[in-house]
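Note that one protein chain is taken out, while the other chains of the complex remain in position.
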Amino acid sequence: MSKWPATATLFILIACKHDSPTVESIPVIGLDKGGKSTVNYIPQKAFKRKLGTFFAEISDQVSTTLEQYEPNPNMPWTLSRVSVGLGIESEFEILDEMIEAEIESDIEFRFQKI
Amino acid sequence: MKSLLFITLFFCIHAQAGILRAPKIIARQLKAKLYSTERALTQYEQSHTTYIYKDTDETAYYLKRIRLLVAPFAAFKVPMLEIKIIPKIEFRWTRKNPAGWRNYNNQRS
Partner (left out) sequence: MKYFFILALLSLNSYASTGKVPTHWMSSENQENNFLTSTNEAEMTGLETAYLKILNVNQDLFKEISLDAKKTWSLQSIKTELALSAEGTIGVMGAGGEAALELVWIRKGTSNGSSSFVENSAPEAEEIQMNGEMNEAAILREITPIVDMALSSQRSPKRQKVLQRLYSEAIKFQKTIRELESTPVMGPWYAYKYQLELYVSAEGDVLFFEVGNAIRLRLEWWRLKKDQAPLIQSPFAPTELSENAKFIAGIASDLEAMGNLNFENGFKLNCLKVGVGSTVKGNLLIVKSKASATGSIFFKRDDISQESFALPNLMEEVSSYGMIENNVIKQIPRMSFRSGIEKAAKIATFFAKHAKTSEESKFELRVIETELELFTNGGIGIVNVEGSAGLTLFATRNVTI
C-alpha cells in the first residue's frame, strides 16, 4: 500500500501552524520586541477554560472584601468604584508546540455599591 | 504505586489551592491599599473649597473625581492554570457638587 496519501495528509496537518486561523481559535494582537504587530491564534476552548473559573473566584473574593469596608463618614470623598485589572500571561499548547501568548491588561472588573 | 498516588494527589491539591489562593491574595491586598489611601485622603481639610469661576459667577470647574491606579504586588503564578497574573487595582473617589450647583449642560433652563 502506498504511503504517500498518509504522508501528504500528515504534511497538511503539520502545515496548520499556530499562526493560522481556525474556526476554533481566536486572534491575539500584540507587539513584538521590535514594535511590530503580531497575530497569534490561540485555542478558544483552552482560553475560556483557563480563565472562566478564575474570574468567577476573583469576583466573589473582591465583593466579599468590599462588603466589609466601613468608610469614614466624615470624609468628603466617597469610594464610588473599585476596579481590578488583570494582566494575564499564559501559554497555550498547539499541536505539541508550546507557544506563549501574552494578554495584558485585557480585562478589568469594576465593582460598585448599589 | 501508593507513593506515586499520594504525590499526585498532593500536587493536585496544591495546584487547586493555587487557584483559590490568588483571588484571596488580591482581595487582601486590595483591602490594605483601600484603607491606606482612605486614611491619607481623610487628611483633607474640610475648610472652604475654592474653585475657578467665570466673571458672571454662573459656571465653574470643580475637582469632582480622583482615580488612583496601583499595582499592589508583582506578578504571581497560578500553576494549575498555567497562567501568570499581574493585578492592578484602581480606586475611584467622588464627591458631591457644592450646594446650589449642578453638572453643566446646554439646556436653556
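Per-chain numbering from 1; labels A and B assigned in written order.
Basically, a residue touches a chain if its C-beta (ideal position, glycine included) is under 8 Å from a C-beta of that chain, and two chains touch if they have at least 3 such contacts.
Because the structure is predicted, anything quoted here is derived from the model rather than measured.
Summarising the interface, chain B meets the missing chain with residues 33, 36-37, 39-55, 57-72, 90, 94-109. Chain A meets the missing chain through residues 1-2, 5-6, 8-9, 12-13, 16, 20-31, 35-40, 44, 47-48, 51-53, 55-56, 59-60, 62-64, 66-67, 69, 73-78, 80-83, 89, 101-114.
Assume only the chains that are shown with their structure count from here on.
Chain B has its Cα centroid 21 Å from the Cα centroid of chain A. On the side of chain B, the complex with chain A involves touching residues 19-20, 22-24, 26-28, 30-31, 34, 38, 41-42, 44, 46, 65-66, 69, 75, 78, 81-96. Residues 50-51, 53-54, 57-58, 60-62, 64-66, 68-69, 71-72, 74-91, 104-105 of chain A are the ones that touch chain B when the two sit in their complex.
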